[in-house]
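Sharing a structure with you now.
One protein chain is absent from this view; the other protein chains keep their places.
Coming up: chain A.
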């Protein structure tokens, strides 16, 4: 068989620290090929036959888990699901013991979500197996950033020199952190915006601002984050109407960005809170496209992390 090998890839996706631009771009190209698989009548290829993948979610999630599980199944991997909320962790077992128990059952790769930051890194050290971070605390959610980058590139072409605004609760957002890490690698400028109480002290890769106008001005794309209601209870926001008055992305404010600037949201969405409800269904919205692309991107991640020795 004629060889046309990709650059070698890290056998894990914890964040983007171990990845370079060439590897990320190659992965996004593979995701493009996976789109073609998903467009077929038979949406399944035998590539990962014989591999067993575990989704281990210590924090509840439906869409990310389904997206990963479908991605693995469409590549013919066997999938087992472990849900921390309903399993032994509620009986006091530690992350480490839970993962080691699973490891005795012959798992080839782990897709891990935890409420605590850093657990996927630890797991990678404990298990010596590929680990894919599906979200750890406020720290990182690399496959979300990859699918955002993929969706943006599909719409805008190259991200070189493009300005991407991220609006909302930046402080508690792993999506913002991963995008601030990834998008500049692909040549984009990231401006993160929110009220001062919801901005971190610093965000490597991004410029921070409390001015929505400044963030959206001439932006090539706008990413809106979910505002969690419990932020009000913790006193970080005075009231919902005040947030909406200052930071909701609505039709008028979207006019500050470039004409037809695409709109992204990682979901789940609070309609008419962080985003004017009808905008989510407008032609500018890529929200549904993001979900569809998520599966192709995760198929590509599984392929690169599992196939080939490092």
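In this text, contacts are C-beta pairs under 8 Å (C-beta built on N, C-alpha and C of every residue); 3 or more make two chains touch, one makes a residue touch a chain; residues count from 1.
Here, contacts and distances are computed from a predicted model.
Only one chain is not pictured, and the protein name UniProt records for it, out of "ATP-binding cassette domain-containing protein", "Bifunctional protein PyrR", "Methyl-accepting chemotaxis protein" or "3-isopropylmalate dehydratase large subunit", is "Bifunctional protein PyrR". Interface note: of A:48, A:72, A:99 or A:237, the residue touching the hidden chain in the full complex is A:48.
Seen from chain A, the chain kept out of the figure touches residues 1-6, 8-9, 26, 30, 33-34, 36-37, 40-42, 44-51, 75, 300, 303-304, 307-309.
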